[in-house]
Each structure stands twice: as C-alpha cells, then as structure tokens.
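Dropping the structure in here first, questions after.
Apart from one protein chain that is not included, each protein chain of the complex appears where it belongs.
Just so it is clear, A, B and C label the chains in written order, and each chain counts residues from 1 on its own.
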Amino acid sequence: MLNEDLKSKLVEILPLISFEDGGEWLNAYVPPEELLACVNQLRATPGFDFDYLFCLTCIDWKTHFTMVYHFSSTLHRHNIVIKARIDRMNPEIETVSHIWRTAEMLEREVYDLFGVVFRHHPDLRRLIMPDDWQGWPLRKDFEDPVNMIKL
Amino acid sequence: MFLKDYIKDVYGAVSSLLKGMRMTGYYFTHHKEIITEQYPDNRETLKIADRFRGEVVLLHDENNEHACTGCSACEIACPNGTIKIINKFDISPEGKKKKAIDTFVYHLELCTMCNLCIEACPTDAIKMAQTFEHSVYDRSKLTKKLNNEGSKLREGIE
Amino acid sequence: MIEEIGRTTEGDLIINIGPQHPATHGVLHLVITLNGETIKKVEPHLGYIHRSIEKMCESLSYRQFIYVTSRMDYLSSHINNHACALCVEKGLQIEPPQRAQYIRVIMDELTRIASHELWWGAMAMDLGAFTPFFHAFRERETITDIMEKTCGARLTMNYMVPGGVMAELHPGFQRDVERFIQLYKSKFEEYSELVTGNVIFQNRMKSVGVLSKEDAISYGCSGPVGRASGVSCDIRKLYPYDIYNKVEFDEITETEGDSYARYVVRLKEIQQSIRIIEQLLGNIPEGDFQAKTKAVLKLPKGEFYQRVETARGELGVYIVSEGGTTPYRIKFRSPGFSNLSALEHMVKGLKIGDLIAAMGSLDLVIPDIDR
Partner (left out) sequence: MLSLENITRIIHEWLNSHFNPAIALDTEFVLVGVASITLFALLGLSLVWMERKVAAVMQIRLGPNRVGPKGIFQTTADTLKLLMKEGLVPDGADKFLFNLAPFIVMIVAMLILAPIAFAKNFQIWDINIGVLYLSAISSLSVIGILMAGWASNSKYSLLGAMRSGAQIVSYELSAGLSVLSIVVLTGSLSIKDIILSQQNGWWIFKAHIPALISFIIFIIAVTAETNRAPFDMAEAESELTAGFHTEYSGMRFALFFLAEYINIFIVCAIGATLFFGGWMPLHIGSWQAFNHIMDYIPSSIWFLGKTIGLIFLIMWFRWTFPRLRIDQLLNLEWKYLLPISMFNLLLTSLVAIMGWYF
C-alpha cells in the first residue's frame, strides 16, 4: 500500500493520529495513551497487517522523549513509523511485547538506556547495564564522572 | 519391511561416516596441503600487502624534509584523538613568521588504523606503514613523535 | 542471580553458560534452568561487550562514525559500513558513481562469504568436530588476503565512505577473486562430505530449535534465521540498494525452520554470493570510485533510515539529524539482537546439546548484539 493510501485509511480508523512530513515512510504521531489501541489496529486490521516490528527505539529531545516504532508488513511489504511523545520526567508507555515478541527485549533495552517504563511488560529489568547501575546512559544529560574517558 | 529400513539406515549412516573419514584421511596422507605459516621464522619471506595499515608515519626524504604544513586536518579527521599537532612559528630570513610543526604526536595505542587522517591530509605528508609488530613492554613507548629531529618543511609546499 | 534462584522450583539446576564459555563465541551470558538435562528456561544477560556505540556516534562526525560500526558485527564489517554510508548518502541526497556501487556490492558479498565460512567452521566446532574449522579458515584466509590488499585491513576495513569507497581497487583484485572462486568451487564437495552429509551432524541439527514462520516474524528474526523459517526477508531483494536490483540471484528460503534449515540456507547463500560476484566482477565500469563530497558533511534536519542485509540479517541504521555535523541520535537495529530473543522459544524442552546447536545455527556475534 502506498503512503497516501495508508494515510487516508489510518485517519478513518484512528482519528487522533497526526502525521509528519518527510521521510521515505509514513510518519505518524499518536498520543501515548492511544498507542496500544493504535498498534492493535495496525496489527489486526486486514489490509494493514503490520506483523513485523523491525525497530523500536527512543529519542531524547531534552524536553520530551519520542518513542519510535518501525513496522513493516511481510504480507503487503509496506512500512510505517509510529511515534509517541512521552513525558521526560515521568516516562511511561504501554508495552507492545504481547503483540510482537521481539519487543520484549527491545523494550528492556530502551528501559535500560533511557529509563522509559513499559507498563505491563512481563519482565522489565536492566538488560545491558549491571542490575545496580544508577542512571540512564543514553539520555542526553547523562554524565558518568567515574568511567568517562577523556582524551 | 522394517528390517529393510533398519539395514538401509545403518548402511547410510556408516557410508556417510566413512566419507568423512576418507576426507580427513586424504589430508592426513597429503602433507603438502598444510597451510601453516611459521611466522617468526619466515620474517624475511613474509609478504605484507602494500596497502596494509600498520601505523601512521610522516614521510621524510633524504634531506630530512617532510611535507607536513601543520594544518591539523588529520587531527580533526581522527575519530579517537590519536594525533596531536603542536605548531611553532619559524622566523624566515626575510623576517616573516611562518607556521611549522614542532611535534607531530601520534598515539599508536589509540589508533584504529581507519585511514581517515591519510585521506584528510592535503599534502600527502603522512602515510600508513606496513609494520605490524608493535608490542612493547612500556605503554609510553607507543606515544610517538613522528617528525625527525631537525626536519623541516619541503620547499614549495603550502 | 539470587532472584532467579528464588523464582525456580525445587530440583531445578541453574547453570551459567558464559560469559566465558567455549560455545558462546564471545561473552554472551545465558542463565539456563535445567531439569536434569532438559532446558526449562533460557535467559540472556547482555552487556559484557557493550561499548555504547550509539552514544559514541553522537559525538563523531558523519565521516568518522562509520569506522566504529565495523566493530559492531565484526564479521560483516563491510556491510555495516555500507549501511552507514548509504544512510548518510540518503541524507545528503548524493549517489555514488557506478563503479563505487559495483565495488561495494562485490565487497559486501565477499564479506558475506567470509562470514558464512567462519560460521560454518564454528558451527561444526560447536557440535564437537574440530577439523572443519581449520578447513573453513583456509578459504576465508584468501578472502581476508583480498581485503587486505585492497582495503588495507583484514577485519575492520573501513573502506566505505559517504559517496563511494575509500580507494581504488588493487590491480590484482579481479585475478585474486577469480582464484578464490576457483578454490572455493574445488573445495565445496568437502563441505558436504565432512559435515553436511554426516549422519551424526544431521541428527544433531534436524528438528532442533524449530521456529515457525509466525514466530520468526513475531520475534523479528531476519536473515538466514528468518529465511529458514520461510519468511521472505532478504533486504537485497525487497528493498534493493546500490546495484542489487541489477544482479540476478535467488532468495534462499526453507520451510522447516530448524537448525538444519538455517545451515542449508547459509551454505546456499554462499553460492548465491559467488553468483553475484561472478556477474559483477568482469563488468565493473570505469570511472570514479568516489563522488565529490564536501570536506565537512552536514545532514539536513530529519530522520533517515537505511536497511541492508548483513550476513546475519537485517541491519537498520536510523539517523536522527538536527542539521549539524554530528548525528543527534543514531540507532542500529542489529540482526543478532532480535535473533537472540527467539532462542528461548526455540530450545525450551530440549537438551543442553540442542541449545548449543540452536545457538550455533543462529550465528550470533556478541558485539553485534551488545553494540
């Protein structure tokens, strides 16, 4: 499905969605509380069938976080990027790990490096950093005075 | 029928194993297939590819002159802070101040041989040498001064 | 580890496979819960080789950050560099010259062959056969020699730059590659006689670590792992980059989804790679090997995503640019990370030996997972 078709169909189903121009794929913003409903639609609606989550990450914009989900459909070969702005002080969002199993590890990674809490995640623990680590390393304001290598 | 399958199974299994043994047996009897290189003994005959990135060197010619103008392009291009260029100002006979390098510091221990400094150099003053035996007992020996003592900029290079 | 012990029932045996273990090929740490020899639970613990490449790249310029990505999946470093170069080119909206594209694709495929060769040997070694490992290195060695002659390094080449490749091909390149292809073809029979046909090997691999098509998609498996389960996920076919749309090759898919299928896919992929190289080698067009680019690259504000097919699967490079000389945020979607997440699902209820076979067939490179 082409980006325009996707766009028009998406607006019908999800009125709260907004779009961003640019990029080769359709960039759609959803409110974080609507994310689960939105991705459920993307996964289940015939014609969309976004069954392949190939990238899940977070961007620290200093004022807020943006969760970025890259979906693809192995059936129709179309892609979409779903973004959700979340609060930086209290980052929380619903997990999608029950829909796409790969998200379980990816969300743990994002939790580990950004501190985004995924509600209803089955096993939200630190994945890469040690269990007793303090701080969220990939945030822009992260400073580690001990382990920093300065040239 | 069961017995036939059973025997067929056994036969197939044994023959596949014998095939593997034939292969290793071939190598056991053909010693010329051995590809080991006896490294420290074959230093003289060792061929290193002429583009092999071993370490950064500053080229000097027979008059102890190099082509480095001290423009710091390599220093900027380096992702690891491997290169530090310390400049000085020479006073030319006409009384003009001229920029020249004082020390070309090269930290071999930080270098990842990515070749970006060589690419960045506008005067082709530095290049990658093919040496690869860099191990030393003291880490400080890996910090090198690349310009020779008393060397100066070649004429005509700006 | 104390919490884990609390969560298991009595009679379970908890074993650490790794971080120092011969079968994990690096520092992967799996905490497995056993009942006798039967696996009940596998839990990967990562981070032993996490260098935070994503954070490092935020302070490196667009020319500089490419070399770091060689250190992610060090067995397909050319392809990683290719992905980054392509992503930067996408942002700059430049296209490398034809010659550069040809060279890039040939180098990619050579890297893929080298990676699969190494995997083949390591896979056999995981199953206890040592000899194939050395035989695999013999062929791989010729490829690394070719790389050394042209790129100057054997493993972390840093040969791709935005806008093309760093240097002209070595004069003897074509002859060397032809010689390698000849050597490989003469030795290919050995692979099947020594390993593939072996009855012990087949029994160890067949119907071990089965991953269904739905699960493979859900777990985000890509590359040979996905294709062995019947998912058509070859980025070279689906979203061709450079000149992949001009070459003829088959996308290898199997339907069984077991370790043996993954094995077969990789071996067949080597032959497809050779097919690609043979098509391109004689036809490299004359011209520049690098497009003219500015000394300091600045990407426009925006987001750029590039997918490529590495030897292990789909690598995604996601650059978020604020318009400066360095990326604002960079994310590498690494194939090994998603493939590893499917491991527990694959081996539940099997024996320890099967875990090793399944893990070997996933072709994990730990720096690729940790980044």
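By our rule, a residue touches a chain if its C-beta (ideal position, glycine included) is under 8 Å from a C-beta of that chain, and two chains touch if they have at least 3 such contacts.
Predicted, not measured: the structure shown is a model, and the values here were computed from it.
K.L.:
I'd like to know which visible chains would be in contact with the absent chain if the whole complex were considered.
P.N.:
So, taking every chain into account, the missing one touches B, C.
K.L.:
In the complete assembly, which of C:Ile94, C:Ile200, C:Leu238 or C:Ala291 touches the absent chain?
P.N.:
C:Ile200
K.L.:
Looking at the full complex, which residue from B:Lys4, B:His31 or B:Lys47 touches the chain that isn't shown here?
P.N.:
Answering carefully, the residue with contact to the hidden chain is B:His31.
K.L.:
Suppose we count only contacts with the excluded chain; which residues of subunit C make the list?
P.N.:
Output for subunit C: 13-15, 21-23, 37, 124-131, 133-135, 138, 194-195, 198, 200-201, 203-204, 351-356.
K.L.:
Suppose we count only contacts with the excluded chain; which residues of subunit B make the list?
P.N.:
Subunit B touches the missing chain through residues 10, 17, 20-21, 23-25, 27-28, 31, 33-36, 38.
Quick note on the criterion: only the chains that are shown with their structure count from here on.
K.L.:
Distance-wise, how many Å sit between the C-alpha centres of subunit A and subunit C, to the nearest whole number?
P.N.:
Averaging C-alpha atoms per chain gives centres 25 Å apart.
K.L.:
Return the distance between the CA-based centres of subunit A and subunit B, expressed in whole Å.
P.N.:
Their C-alpha centroids are separated by 42 Å.
K.L.:
Where in subunit B do residues touch two or more other chains at once?
P.N.:
None at all.
K.L.:
Could you list which residues of subunit A touch at least two other chains?
P.N.:
If we look for residues of subunit A contacting two or more partner chains, we find none.
K.L.:
Considering only the defined contacts, which subunit B positions touch subunit C in the complex?
P.N.:
Interface residues on the subunit B side: 12-13, 16-17, 19-20, 22-24, 35, 49-53, 77-79, 112-116, 119-120, 128.
K.L.:
Hey, which residues of subunit A end up touching subunit C in the complex?
P.N.:
Residues in contact with subunit C: 22-25, 27, 51-55, 57, 59-60, 68, 70, 74, 77, 81, 100-102, 104-106, 109, 127-130, 137-138.
K.L.:
What residues on subunit C touch subunit A, complex-wise?
P.N.:
45-47, 50, 52, 54-55, 215, 217-220, 222, 231-233, 238, 302-305, 307, 314, 316, 318, 320, 328-329, 331, 333, 337-338, 340-342, 345, 370
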